[in-house]
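Only one protein chain is missing; all other protein chains are in place.
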Amino acid sequence: MTSSPAHRIDTPIVLDTDDDDAQLTDRLLAPLRSKSKVWYALLALSGAGMLLFVATSVYTFVGGIGLWGNNIPVAWAFAITDFVWWIGIGHAGTFISAFLLLLQQDWRASVNRIAEAMTLIAVFNAALFPVLHLGRPWFAYWLLPYPATMAVWPQFKSALPWDFAAILTYFTVSFLFWYTGLVPDFATVRDRAGSRGRRMIYGIFALGWRGSAEHWQHYRIVYGLLAGLATPLVISVHSVVSMDFAITQLPGWHSTIFPPYFVAGALFSGFAMVLTLLLPVRRVFHLEEIVTARHIDAIAKMLLAMSWMLIYSYVCELFIAWYTGDPYERYIFLQARPLGPWAWLYWAMISANVLAPQLLWWRSVRLSPLALFALSLVIQFGMWMERFIIIAGSLSRDFLPSSWADYRPTWVDLGLLFGSIGLFLFAFLLFLRFVPFIPIAEMKELRREIRGTA
Amino acid sequence: MIWVRTPFVSGKGDPVRQPIEFDHRHHVADDGIDCRYCHDLVERSRYAGVPPTSRCLNCHNQIWNDSPLLATVWTRYFRDQPIPWVRVHRLPDFVYFDHSIHVNKGVGCESCHGRVDRMARVYQIAPLSMSWCLDCHRSPERHLRPPDAITAMGWTPPRPQEEFGRALKTLYGVREITHCSACHR
Partner (left out) sequence: MTGNRQPFEHSAVDDAGRVTRRDFLRVLGAGAAVAGLGACVEPPRERILPYTARPPEITPGIATFYATTMILGGFGTGLVVKSREGRPTKVEGNPHHPASLGAAGVFEQASVLELYDPDRVRIPRPREGVGGWDAFARDFALLPASGGTEQGRGLHFLMEPTASPLTNSLIERMRTLHPAVGFTFYSPLAFTGAMEGARHAFGRPLQPVYDLSRAAIIVSLDADVLDADPFCLRYARQFADGRRLRSRRDAMNRLYVAESAFSTTGGMADHRLPLRAGDVADLAKALLAATATPEEIRPAMPLLSQPTPDGPMASWVRAAAADLRAARGQSVIIAGAQQPAVVHAIANALNAILGNIGTTVRFIEPLLPTESPEHALATLAAAIDAGAVDKLVILGGNPSGTAPADLRFGERIRSVRSSAYLGLHHNETALDCKWVLPALHYLESWGDARAYDGTASFVQPLIRPLYDGRSVDEVLAVCGGWPTTNAHALVRELWSTQPDFTVLWARSLERGVIENTASPPVSAALDWAGVLPVLAAEHQRAARDSIEVTFRLDPKVLDGRFANNPWLQELPHPITKLTWGNAAQLGPDTAKRLGIETGDEVSIAFGGGRISIPAIVVPGHAEMSITLPLGYGRSGEERTARDVGVNVYPLRTRNAPYILSDARVRGVKPGSREPLAITQGHFTMQGRMIAREATLAAYRADPRTIAPAHEPAPSLYKPAVKSGEQWAMTIDLSVCTGCSACVIACQAENNIPVVGREGVLKRREMHWLRVDRYYTGAAGTARVISQPMACQHCEKAPCEYVCPVNATVHSPDGLNEMVYNRCVGTRFCSNNCPYKVRRFNWFDYGSGIPEVLWMQRNPDVTVRERGVMEKCTYCVQRIRRAGIQAATERRALRDGEVVTACQQACPTRAITFGSLDDPESEVSRSRRQERSYEVLGELGTEPRTRYLARIFNPSPDLTV
C-alpha cells in the first residue's frame, strides 16, 4: 500500500483518530477487558437459542426426518434452505478480506476480521444442516471416496460429494486465513495481558510471534498466498452449492444461470450480515473513529451493486422461462410463483431483495446506521425466502399435477432455523470477547500510512 | 478402515460352540457322508437347509443310539422341540444369497466354507464382506468345478484352475454378475 500522503488528503477518511500507537492499541484491546452487562445478557439469550438447536438436532437424529414437515414431492425444504442461506452469509467475509486485499482496498482493514469470523461461524452452521438432513446421518461418510469393504465408490456425477469437498476446503482455507491474520494481534494481547494465565493462553495462540522483520516478511507472503487461494473459493463454493439444484431437471432448479446467480445472492446476504453485526458492535464499543462512515458507506454501495446483480438474475430467469416456451418452466415461473399458494412469499421476497435496496441510492440512508441496520435484516429475511421459494416452491409444483402438494413446517423445522441463529450469535459473542476483532497491527500500519509520520 | 478388515469384525476363524458337539471331521472325513445328505436343500433352495432332527436319527436310531452325546437330540426330538443350532455364517438380512444357483453353476462348498472335513467346530474361513463376494463374482473361473466335485473337500483341478475354470465358465454359461439387485432386493 504505497501511495503518497499528498494523494491521501482528498480521499475520505478510513481512520479518524489522533491516538498514537499505544493509545490505539489500548482502545482496540478494551473490549477484551470489558465486563459489559449487555454482553452477558446477549450471551444468555443466544445461548438459549443454541440449546434449542442442540435439542431439535438430537430429537431429529433420534426420531427421524419424519419430525419435519417434508413430504413427497417436497423432500427438501427448511433444512436445505437454512443450509444455502448460511453458506451464502459465509461469503462476504472471505470476499472482503481476500478480494479487497488483492484489490488493495485499504478500507477493508478495520472490518475484515469481523467479517471473517462471521464467515467461519456461518459456514460451520451451514455444514451441520446437510448431515442432519440425511435419512441415515450415521452413514454420512459414505459420501467420501475411501477404500470400503463394500468396494463401492461415491457417485461422482452427483453434486453432493463435490459439495461436501467444497465446503470442507472453504472452511479450512478461511480458517487458516483468519488465524494467520490473528497471529500478530494474539502476540499483542499476550504482551499486554495482565494475568499470567492470559499470557500463557494467548502466548500459545501467538505461536511465538515476536514481530521481527523476518516474521513480518513471512507473514506477508503467507497472508498474500492464502488470500490468493481463498478468492477463487469464494466463487467456487456457492457455484458448487448451486449445482445441487442446477444439475436436476426440475423446473425452477434446472437453470444454467444458477452459479453466478447464487454467488451474487450469497454476497448480497453476506454483506447484509456484515452490517447487521458491524453496526451494533461499532456503537457499543464506540468505534466510530475506527469504523468510520466511509466503511459503512462502502458496504452499503456494495449492497446496492449486489442487489442489481440479483435483479439481473431474476429478470434473466423469467425471460428465459418465457422464451423457452417449455410449459413446465413457464408454469413455475409465470404462474406458480407469482400467483400460486405462496404468492405472498414471492412478493415479500421481491420487495425485500429488489425494492428495499433501492433506498441505498440516497446518501442519507447510506449514512444512517439505524436505517442500514433495519435494511440489512430485511435483506437477510428476503434472501432466506428466495432460497425457500426456489427449493420448496419448485418441488411442490413439478411435472405431474397428480403429485403436487404443499408444505407446512413443523416446530422442529422452526426450532432448527432459529436455533442455528442462536448458535451463530453465541459463537460470535465469544469471538468479540476473546479475540481482537479489529486487526490491531493493520490499523497501526494504516494510521502510519495516513499520517505519514513514524 | 483397518479395524473393519480384522477378524474381530468379520468373525473369521472363530470356532463356534454348538449345543451338541457335532463333529464335521468325523461325519465327513471318517464316515464320508456327502454334504447333501444333511444339507439336502442346497441344490433346490436359497437355504442349504439345516437338517431336521429326524435326519440325525435316521442313522443314530441304529448306531450309537445310547450315546450320552445324543441325549439332547433324543429328548428334543420326542418333545418336538427344535435343536437351537448356532449360526456360523451370518449374512445381513438385506443380502439374498442363494445356494442353489451357486452349486448348480459349479461353485464348490469348499470355496466358501473351507475344509469342513478338518473342522471339529465349524468356523468361518472368509470375511463374508461384500468385496470378498465381488472378488469371485468378477472372476468366477477361479472357483469353478465340475458337478461331481461340488461337495468334494480338498479337490484339485486336473488342469490349471485358470484355464479349466474358463472352460467350465463357458460350459455352464456363468456370468460376472455384479449388479446390485442380484443380491440386494
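To keep things simple, chains are lettered A and B as they appear, and every chain counts its residues starting from 1.
Operating definition for what follows: a residue touches a chain if its C-beta (ideal position, glycine included) is under 8 Å from a C-beta of that chain, and two chains touch if they have at least 3 such contacts.
None of these values were measured; they are calculated from a predicted model.
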(request) Decide which residue listed in B:Ile101, B:Ala126 or B:Ala149 touches the omitted chain of the complex. (result) B:Ile101
(request) Check each of A:Trp39, A:Trp142 or A:Phe205 against the chain that is not shown and name the one that touches it. (result) A:Trp142
(message) For chain B, which positions touch the chain that isn't shown here?
(response) 9, 16, 41, 43-47, 49-54, 76-77, 80-87, 90, 92-94, 96, 98, 100-101, 104-105, 172-173, 175, 179-182, 184-185
(request) Would you write out the residues of chain A that touch the absent chain, in ascending order? (result) 63-66, 69-76, 133-140, 142-143, 150, 152-155, 157-161, 164, 244, 247-250, 253, 327-328, 331, 395, 398-406
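By definition in this document, only the chains that are shown with their structure count from here on.
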(message) Report the inter-centroid distance (CA atoms only) between chain A and chain B in whole Å.
(response) 59
(request) Within their complex, state which residues of chain B touch chain A. (result) 1, 4-5, 127, 129-131, 134
(request) Would you mind writing out the residues of chain A in touch with chain B in their complex? (result) 146-152
